[in-house]
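Only a single protein chain was left out; the remaining protein chains are all shown in position.
Order as written gives the chain letters A, B and C; numbering starts at 1 within each chain.
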Amino acid sequence: MNLPLPLLPAGLAVLAALASAGVSLLANRRHSLLRLLAMPLLVLSGIAAVFAGIEVLLSGVVVATQLPLGLPWLPWQVRFDALSGFFLALIGLVTTSVALYGPGYVRQYEHGKHSLTALGGFTGLFVAGMQMVVLADDAFMFMVAWEVMSLSSYFLVTFEHEHPANRRAGFLYLLMAQVGALCILAGYGVLAWSGGGFTFIAMRGAALSGGWASVAFALALLGFGMKAGLVPVHVWLPEAHPVAPSHISALMSAVMLKVAVYGFIRFSFDLLGDVQWGWGVAVLLLGSISALMGVLYALMQHDLKRLLAYHSVENIGIVFIGLGLSMIFAGSGQPLLAALALVAALYHTINHAIFKALLFLGAGAILHAAHEQDMEQMGGLLKRMPWTGLFFLVGCISIAALPPFNGFVSEWLTFQAALQAWALENGVLRSLIPIAAALLALTGALAAACFVKVYGVSFLGRARSRHAQHAREVSTGMRAGQGLLALFCLLLGVMPTAFLSLINGIPTALLGVGLSHATEHGWLWLTPIHPSVASYSAPLVLTGLLLAWGISSLWLRRGKLRRVRSCEAWDCGFSTPNARMQYTATAFSQPFRRVFGLLFRVEEHVSRLEDGSQKHELHVSDRAWELLYAPVGRWVTRASALVGRLQTGHVRGYLGWTLGTLLVLLWIIS
Amino acid sequence: MGSPFSALLVTVFTPLAGVALLAVVRTLSVAGWLNLGLTVLEFMASLALASAVAYGGDLTAHSFHIDALNVYLVVLTTFIGMTTAIFSRPYMAQVCAEGRITRQRMQLYHAMFQGFQFTMLLALTTDNLGVLWVAVEGATLATVLLVSLYRTPESVEAAWKYFILCGVGIALALFGTVLVYFAAQQVLADPEQGLTWSVLHASAAQLDPTVLGIAFVFLLVGYGTKVGLVPMHFWLPDAHSEGPTPVSAVLSGLLLNVALYALLRLKMLADPALANGSSPAIAGHLMMAFGLVSFVVGSLSLQRRHNIKRMFSYSSIEHMGLMTFAFGMGGPLATFAGLLHMLVHSLTKSAIFVTVGHATHIAGTQTIEHIRGLIHTQPGVGWGLLLGVAAIAGFPPFGIFASEFLVIAATMASWPWLSVILLSGLAIAFAGLFGNVQPMVYGAAPENQAAVKANMLPVVVHLLLVLWLGLAIPALLANWLNQVTVLIAGEGVL
Amino acid sequence: MNLEQLSLLDQAIFVLAALALLASFSLLAQTRLTAAIHSFAWQGVMVALVTTLVALSGIHHLYVSALLTLSLKSLLIPWMLHRLVRRLDMESEAESIGHPTLLVLAGAGLVIFCYWVALPIERLDMISTRNVIAVSLAIVVLGLWMMVARRRVVTQVLGFMSMENGLFLAAVASTRGMPLVVELGVAFDVLVAAILFGVFFFHISESIETLDVDLLNRLNEREE
Partner (left out) sequence: MDHFLTPGDWGLALVQTLLFLAGAPLLAAWIRRVKSRLQNRRGPPLTQSYRDLRKLFAKEAMVADTASVLFRAAPYVVFGSTLVAASVVPLLAVSLPTAAVADVIVLVGFLALARFFLALAGMDVGTAFGGMGASREMLVSALAEPAMLMAVFTLAMSAHSTNLSSMVQFNLDAGLVLRPSFLFALLGLLLVAVAETGRIPIDNPATHLELTMIHEAMILEYSGRHLALMEWASQLKLMLYGVLIVNVFLPWGIATDTGMASLAQGLLALVAKLLLLGLLLAVAETVLAKMRLFRAPHYLNLAFLLTLLGLFSHVILETGA
C-alpha cells in the first residue's frame, strides 16, 4: 500500500505506538524493556506525529486512503487534512515529552506487583487509538479508534487497582465513556441515515432538516462533551485523571480531552456543515458554566492532581466558549469573526494541552520525589527541586493566563472575538456574549488565585512533612520532558503570529475564510481584526518586561547594595513562625468557599477529641451528583429489582407466563 | 471424504457413534480424550462439508438440506464443541477427582455431550421440519440430565424447570409444525413432502396465510422458549447456573443458536405466506417485539447479580434478544448483522463461560461477592474474564461491536426511535456487567483463593477470532454471510 | 356442514375426540392421583382409537402410530406412573384444589377460545375431520392449563402428557398423520421424556420430601 507523503509519517507514528504496545507484552519478563524500548518507541511515534502534522499544515494538502480493515463494504477510510494535522501534532508533542519523562517515572513500578505489560501495552494502544481517531474518515473506524482510546485508558486508570477509589473511578469513567460513545454513535447514525453511508464523505453530503440536524448536534454535544468533561457530565474526570500514573494523567488530561474537542469540531463544523447560531448559544453557555464551575471546584481541592483535573474542566470550558462564539458568528453570517473565534479555541486547545501536561508531569515529579499528592503535606519544594519548581512556575503562569506566556494569548484572542459582538444583529446575543466574557475574566482571575495557592503551598514556604523535607530533584529525563513543554509554553506565548499562520488552513477549510490579515503586519504584530481595533505584539511585550526587570534589578543590585542579610522571618514580631503556622491550602481557599458557598455541597464540622484537641472535617463535593446521577442510578436499580421479581422460582408461574403469552398472541393473530 | 454428502454423514453421525462408544468406554481418561477426538473429527468433517458446499453449491438429499445458512452454523457448532471439549476434559476430570460427581455420571456426561452434538447437528442439517422438532426436543432431553449432573437440590430443581418449560414449549412448537403440515397439504401435490423445508420454501407463497399465522405463533412461543425469549426465558438462568460449566458453555453458545435457527427457517416460510394475508409483516414484528423485550429485560437483569453464571446467562438472553430483533427487522443489513452477531456472541460467550469455570474453581464458589482479585490470584483468568466481558459488552476492537454497530445502523435507518431503547439498553447492560465483574477481577484477593491449572487456549483462540472479526471480516466469511443474507432477506449487502 | 353428511367413521371419530376432551376435563378436576392417571390412560385409548379409525381409511402407516400411542400413552406411561405413585406411596394422597369450579369454568373458557382460534382453519375445506383441530387444540391448552393449576409433580406430568395426546390427535385428525419417521421420532421422544420423568420423581423426592412443585423455588431473583 503506497501512502502519500504526509500519511507516511502519520502511519509511522501509529505503527510505532502499536510497536511500543507490542514490545511491552514482554515487559513482565524483562522489566527494563519498558524503559529502554517501549518509551523510546513512543518518542519516535510522537516525533513522527509532530512531523506529519506540521507537514500537512504547511503543505495544505488533503490526503486520503483506505485500509483493508473494517466492514467488508466499508473499509477503514483514512483522511489527513489540516484539522487532523493540527491535532496529530498536538498529540505528538505531548506524547514525546511524556515519553521522555516516562522512563524515569515508571522505574518505581519495576519492583511492585503491578503488571508492566499492562502499563506499557495499554499506553501504546492509548496513544495509537488517539492518533487513529484524528485520522479516521468514517464512523466505523472513528468509533473503533475512539473506544480503543477509552478502553485502554480505563485499564490505565485502574492500573493501581488495590485502592477502591481507583476502581470506583475506573468504573465511573468507563461507564460514562460508554454512554458518551453511544451518543456519538447515535449522532453518526442520524447523519448516516440521511447521508446514506457511514463514510464522512457521505455524511458531509447529508441533507438534514433543521430539526434532525439539531438532534444530531445535541447527541454529538452530549457525547463529545462527556468525554471532554463539560459540566454537568464532567464528574468522571476529577475521579479518573488523578488516579492514573502521572504521565498517563498528563496524556489523558492534555490530549484525550483534546481528541474529544477534535471530534466535536469535526462533527459540527465539518460533517454537519451549516451551523445554527442557536447551537452556538448552547455551547457558549455550557462552556461558561464549565469554566466557572471547574475553576471553583479546583479551588476547593487540596489533592494536587485532582485540582489539576478540575482545571481541565475549566480550560475545556474556555475552549468551548471559543467554539460557541465561533458557531454564533458563523450562524449569523460573520465567517471572519467565526474564524477568529475558532482559531482562539484551537489556540487554547494546544495551549492547554501543553501547560496541563507540564503541570501533571510536575505533579508526577513531586509524587515521585516526595511521595505526596496532598498539598497540605508539601511546601518548600522550590529549594529542593529547583528545575521542577521553575518549570512548574512556568506552567502556573501559563494556565493563569498571564502575559507573556501562551495561556494569555489564547484568552486574549477569545476576548477579542467576544468584543466583536457588536457586529451581531441580535441584541440579546450582543448583551449575552459580553457577560460570558465577564465570566471568562472571573474564571481567569480565579485560576490565578488557584495557582497562587498551588505554587505557594507546594513549592514555597516551609516543608510541611518529612517527605517534603527529603525530596530530591528528579532525573534528567523527567526534567527534559517538563523542560520541552515549558519551552513551548514560552514559544507559543511569544510567537503567536507564526502559529496563527501555521494553522490558518483550518478555518479556511471549515469556514471558507482564513485569518491571514491577523498576521499580515509582519511577525511582530498580531492584529486579529484590524490594527486600529486591537493589536498585540508579544515579542515587544516580552522585551519590555525583560528590560524593565533587567534595568531595575541591575540598577538596584550594584555595588554594596547587592548584599542582603539573612535573618529570621519577622511576622509582626510574633513567636518564631514554624511550618504548622503557615497558611494551608484549605485556609487559602476559605474566603472563596465562603463567597461562592452556594455552588458547592460543603459539609464542615468541628468535633472535640477526648484529648481535648479539636478535629476539623471539611468535605466539599459536586452538586451534580445528587441532581443528575443519583436519580438515574436509583431508577435503573428500581427497574432491575422489578424485573428480578418476575423470577419467582415457581415453575407454575412460569408456565402461566407461557400460557398467557400464547393466548395473547393467538388473540392478536386472529 | 470425497462427496459432500459423505462429509455430511460423517459430520452428523460421528457424534451418534460417539454416544454408543462413550456409553461403553469405562476408563474416564480415555473417554475424555475420545470425546475430544470425536469433536475434532466432527470439526474436520464440517470443514470439508463447508468447502464442498462453498464450491459445489447447496446440497439437498435424503431429507438433508445444506445451504449457506446452516453450513455456517454447522461449522460454528462443531468448532465450539471442539474447544469446549478441550476445556472440559481436564475440567471435568478435576470435578470428578474432587468427588463432586461419580464415575458413571462422568460416563453419562461424555455420552450426553456427544448426544447433544448429534441433536444439534441433526437439527441444523435436516430438511424435515418434523425431524427438526424431534432433534430440538432431543437436545433438551440430552442436556436435562447434564444440568442435574451434580444432583444438588438446586441442580435438580433447575433441571426440572428446564425440562418442564422447554418440554411444554416444544410441544407447542409441534402443534405449530402440525399446522404447517396441514397448510402444506392444501397446496402440495405430494402430501408426504409437506414437512420438507426446501419444498415448502419453494411454494411458500401459496400456503394459507391464516393457518401459517397461527402456526407461526405456536412455533414462536415454542422455539422462542428455547431461544430464551422473555417471558419464556425463566428456565435459562437456572439451567446455566446449576449445570457444569462446559454445559453452560454449549447451552449458551450452541443450543440458543440452533433454536433461533429453527425460528429463522420458519420465518422464511411464514413471511411469503403471510405476505398475501391481512397483516403481512406480522411475523417480523412479533420477533422484533419479543427481541426488544428480551433485550431490555436481559440488560436490566444484569444489575447487581449474586451468581456469576446467572449473570452471564442473562447477558445471553440480552444478546439473543438483540439477534431476534435484528432478524425480525429483516432487510439485508439487519440480517447480516444478526448472523454476524450469532457468530461473535457464540464465540465470546462460550469463552467467557470457560473463564468463569476457572474463576469459580479458583474461588470455590459462584457467588460474585466472594470472588475477588482474580488478577492477583491468576492473571490469565483475570485478564481473560476482563477482556471477555469487554468484548461481550460491545467494546471495539472486538467483533461484537461490529455487529451491534450494524444492528443500530439498520435500526436507525428503519425504526429510528427504537434505537433509543437499544442504546440505553446497551449502556445499562454494560453498567451491570462491569459493575459486577470489575470487583471480581481487581483488588486484593482473599487468602483462600489459589491458582488452578487452567487451560486458557480455548479462551485465547475465541477472543483472538472475535478480535479479528472486529478489525476485519475476512472476504471468505463476508461472502458467505452475504449468501446467507441473500437467502434470507432476498438481497445482499455486498 | 352438518353431521348427517359424514360417514359413520367420521362420526365415530368426533365422538371419540369429544370423549378425549372430556378426559382432559376430568384430569383437570380429578384430585386423587390414581384416578387422574386412569383418566389419562383412557384419553390415550381414545387417541389410539381415533388413529386406528383414520388408518382404516387407507393410511396404513397410521396403524403403527396407533399401536405406539396405545402402548405408550395408555399402557406404559400409566403403568410407570402407577408404579412410581405406589413406590412413593401416594395412592391415597389427594391434592387440594383451591377453586375446582373456577378451574373447570376457566377450562371451558379456554375451549371456547380455542374454537374461536381454530375457526379460520376449519373454513378451508379439505378433509372431513378437520373440526377435530379445535378439540385437539383445546386438549393441548387444557393440558397446559392443568400444569399451571395443579401443584403435584405427577399432575404436571399428566398435564404434559395430555398435551402430547392433543398433539397426536391434531396430527391424525387434521393431516391424516405425520410422515412415519416423524411419528417414530415423536414417540421416541415421548418415551424418553416419560423415563426422565421417572428419574426426576426420585431426585425431587430426595431433594425435597414431598412432590409439591411450589416447594421447588430455591432459584429465584427476589431481593430478600
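Throughout what follows, a residue touches a chain if its C-beta (ideal position, glycine included) is under 8 Å from a C-beta of that chain, and two chains touch if they have at least 3 such contacts.
On a predicted model such as this, the values are computed, not experimentally measured, just so you know.
Trainee: Considering the complete complex, which visible chains touch the unshown chain?
Mentor: Among the chains that are shown, those touched by the missing chain are A.
Trainee: Looking at A:P72, A:P232, A:P577 or A:G656, which residue reaches the missing chain?
Mentor: With A:P72, A:P232, A:P577 or A:G656 as choices, the missing chain is touched by A:P577.
Trainee: Can you say which of A:K113, A:R563 or A:R608 touches the chain missing from this structure?
Mentor: Checking each option in A:K113, A:R563 or A:R608, the one touching the absent chain turns out to be A:R563.
Trainee: Identify the residue among A:V62, A:I201, A:V541 or A:V602 that touches the chain left out of the display.
Mentor: Candidates A:V62, A:I201, A:V541 or A:V602; residue touching the omitted chain: A:V541.
Trainee: In the full complex, which of A:L442, A:A509, A:L618 or A:I668 touches the chain missing from this view?
Mentor: Answering carefully, the residue with contact to the hidden chain is A:L442.
Trainee: Which parts of subunit A face the unshown chain closely enough to count as touching?
Mentor: Interface with the chain not displayed, on the subunit A side: 379-380, 382-383, 393, 397, 400-403, 408, 412, 415-416, 419, 421-422, 425, 427, 430-431, 434-435, 437-439, 441-442, 444-446, 448-449, 451-453, 455-457, 459-462, 521-522, 524-525, 527, 531-537, 540-541, 544-545, 547-549, 552-553, 556, 561, 563-572, 577, 579, 581-583, 587-592, 594-595.
Keep in mind that, in the parts below, only the chains that are shown with their structure count from here on.
Trainee: Just say which it is for the chain contacts: an open line, a closed ring, a star, complete, or other.
Mentor: It is complete, because no pair of chains fails to touch.
Trainee: Quick one: subunit B and subunit C, Cα centre-to-centre, how many Å?
Mentor: So the centre of subunit B lies 31 Å away from the centre of subunit C.
Trainee: Can you list every residue of subunit B that touches 2 or more other chains, as numbers and ranges?
Mentor: 160-161, 164, 168, 172, 214, 237, 301, in rising order.
Trainee: Where in subunit A do residues touch two or more other chains at once?
Mentor: 643-644, 646-647, 651, 655, 658, 662, 666, 670
Trainee: Could you please specify the touching residues of subunit C with respect to subunit B in the complex?
Mentor: For subunit C paired with subunit B, touching residues are 117, 120-121, 124, 126, 133, 137, 140, 144, 147, 156, 160, 163-164, 166-167, 170-171, 174-176, 178-179, 181-182, 185-186, 188-189, 192-193, 196, 199-200, 203-204, 206-208, 213, 216-219, 221.
Trainee: Give the list of subunit A residues in touch with subunit C in this complex.
Mentor: Going through subunit A, the ones touching subunit C are 641, 643-652, 655-656, 658-659, 662-663, 666-667, 670.
Trainee: In the complex of these two chains, what residues of subunit A are touching subunit B?
Mentor: 68-73, 113, 115, 140, 143-144, 147-148, 151, 158, 161-162, 164, 167, 170-171, 174-175, 178-179, 182-183, 185-186, 189-190, 192-193, 198, 636-637, 639-640, 642-644, 646-647, 651, 654-655, 657-658, 660-662, 665-666, 668-670
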